[in-house]
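Omission of a single protein chain aside, the complex is shown with its protein chains in their original locations.
Letters A and B mark the chains as written, and numbering starts fresh at 1 in each.
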Amino acid sequence: MGRGKSPPSHIPWMNAAWKRPMGLRSKIAPYGFLAPALVIIVLFFFIPLVMVFILSFTNLDMTNIGRLEWWNPANWSLENYVKIFTNKFFPKILFNTLMYVSLTLVFFNVGLALIVALITTHINRRVGFAFRVLWLLPRITPVVVYVMMWKAMAGPAPMGIINTYILQPLGIGHGEYLLNTHPWVFVILVNGFIGASFGMILFSSAIEAIPKDYIMASKVDGATTWQTIRYVELPMIKWPLLFVTTYQTLSLLTSFEQILLLTDGGPRLYQTEVWALTAYHRALTSYFGNTQWGYGAAWSVVLVIIGIIMAVIYLRVFKFRELVEEPRIDVL
Amino acid sequence: MQITLEKLCKYFGKVKAVDNLDLEIRDREFVALLGPSGCGKTTTLLMIAGIYRPTSGYIRFNGQVVNHLLPKERNIGMVFQSYALYPHMTVFDNIAYPLKLKRTPRREIQKRVRQVADMMGIGELLDRRPGQLSGGQQQRVAVARALVKEPAILLFDEPLSNLDAKLRLRMRGEIKRLQEDLGVTSVYVTHDQVEAMTMASRIAVMNHGVLQAYGTPEQLYDQPDTIFVAGFIGAPPMNFIPVTLVKKEDGYFLEKGQFSIRLPDDKERLAVANQAPEQVIMGIRPEDVQVLPEGGDLQGEVYVIEPLGREDMVTFRFEGEEIRALVPAPFQGKVGDTIGLKLNREKLHLFHPETQRSLLRRGE
Partner (left out) sequence: MRFTFRAWLKRWWRALLAYVVLIIPSLVIAVGYVWLVITSFSTRTEGLRSLGWTLQNWRFLWESPFGPRVPSIWQVTLNTLVMSLIMTIIVVGVSSLAGYALARMKFPGRKGFLSLTLILHAFPSVTLLIPIYFVLLWIQKIPVIGNGIPLIGGFGYNTIGGVALVMVAFQLPFGIWVMKGFFDNIPWDMERSALIDGASRFRVWWQIVMPNIKPGIAALSIFSFLTAWNAYLIPLTFTSGRAGRFSVLSLYVQNFISESVMTEWNAVAAVGLFQLIPVVLFFLFTQEALLSIYGGGRKGGV
């Protein structure tokens, strides 16, 4: 049938014998729309996912690339995993990671985010908005520049800001480079300020979305602002709270870019080394002498598994109900 | 174009939106699909348009099955409740869009768009954007867009719901006149029975996806087939009072407590033919209830008086039931008064309490 042409209705133009299947083209159209995304996802998620698992069972590294048939099951073994668990620094890395994640999460990504969100939504609207804009800056600043700012703040006197303006006047310390003496404080601060902005945005939207009627009713009932917050607003943002907590936990577990730039796991041996950073160091740098793809992959696999589990949790618990409203056009 | 719906069914998952619908719309006819929200009328309309695919059943245009045809192949124009104008295009481009898609030559587009715009009285608005138009103007643009491709079928999905009352009144007449002039088969979905009654030549009443009745406005008004239809058509709605049908020597009587009236002979015959049970539901429209200075079929106690301007609607109570009557304004009684009411025997309706069907049906 001609494209787009419709014969006038008085001509018997539909013979009973002729019946076209409901447009083959319309059946494959959706897949056409999805194709570019599918290609990219297969190339950069599926294939790598399979590969990282396989690689973790091999001892592929820079010395045997090209010679080792890593896809051949004969070359597979659990050697890497054994190496991980028997590694001298394994407990330290594990401890670092857990400490890093929990402290940053509690104090900044959720804690400070919530506080800032609550305060900025209860003061003058424009001022609150201005503050939130300010808090977005760490997230949109190039990470190299951002870390550099912190290094300057932590610098030794008389250059470093914290030393010069806060510690020395109070007589604390000797004006030394704070990254060397207290690296963990800064690791948490640096990541915390970035992380807080995510929660802050989500929490403030959620708080502002609470129907004003509840707030007014609470005030009429005689509650102070703090009581309103505690008994009315906080319970109503339970979902965003839960979401941010779990999402940021995963984020923190797997992020290491800032730590890489700030301390690179140092200054003392493995002092601020977290799990994700170790994986990176082993596989993609010659930090330990030789780039060991297989071994590094094994370290990654642990994170990958955690990532998959948490991602599935999100799916079930958080968003699934929202997403599946059926389309209201059957055709095409 | 004649439209036939044959055993049409539509399921959304487990929910049955349209259940075994059989309907025939003649060429050049204006049919209304009437019913409350969620009754399946819009779903039916969208199936005719080709947007929804029927779960089972057939749709035929002039006898040929069209289930498999895409919307653009069905030569249909449709006017949506929200007008669905394209906000990023001018009025001209909106109306011209169907023609552009058919690759009509530019000059012809110009001619036809202007023609239709003038017909709809929006000739000066062609350069504006939908956002700059009033509701009534937007609606005319929507109609113009539906008409410009000279479709064989016109579909309307509650087009007047978003207009204010006065505008609605005017547009009703205009749309009806338009359809008569153009002679295009039209299907009009609405939940407003006044619209359906005034505009359509036949009305299909639907509820819960099932066709309740299909007939001319007069048929539906005078001889409603079910309680649902009787109560839906006509405003203010019909009164329904459960009464007892008693056979006495001189005929059949409808009785409730003190109330007793004799059923006219013709109705008696029909009731017997339809095997009327003892307990029936009597239906009488408020306009057929008369207020008498004295006497009457029953004594009602005034409960509520609602002035409507030309008439007053008074709700009476008797024997534990309520009955509404339309009386010429001003009504002389006050709340609490006991007043006599007379029911017009010719306008009595009887319904079966379980099947809900009329007991005065003729033939089957």
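Heads up, the rule we're going with is that a contact is a pair of C-beta atoms (placed from the backbone, for glycine too) under 8 Å apart; a residue touches a chain by one contact, two chains touch by 3 or more.
Here the structure is a predicted model, which is why all the values come from computation and not from measurement.
Considering A:68, A:99 or A:143, the position touching the chain not shown turns out to be A:143 (whole complex).
Residue positions on chain A in contact with the hidden chain: 4, 26-27, 29-34, 36-37, 40-41, 43-45, 47-49, 51-52, 55, 112, 115-116, 119-120, 122-123, 131, 133-138, 140-146, 148-153, 155-156, 158-161, 164-165, 177, 179, 193, 201-202, 205, 225-226, 247, 250-251, 253-257, 260-261, 276, 279-280, 283-284, 293, 296-297, 300, 303-304, 307-308, 310-312, 314-315, 319-320, 322-332, in rising order.
Although one chain is not displayed, chain B still touches it through residues 46, 49-51, 70-72, 76-78, 80-84, 86-88, 97-98, 101-102, 145, 149.
Everything below uses one rule, namely that only the chains that are shown with their structure count from here on.
One finds 56 Å separating the Cα centroids of chain A and chain B. Contact residues of chain A toward chain B in the complex are 1, 4-6, 8-9, 12, 14-16, 19-23, 26, 326, 328-332. The part of chain B that touches chain A in the complex is made up of residues 1, 12-13, 50-53, 61-62, 64-66, 68-73, 75, 101-103, 149-150, 152.
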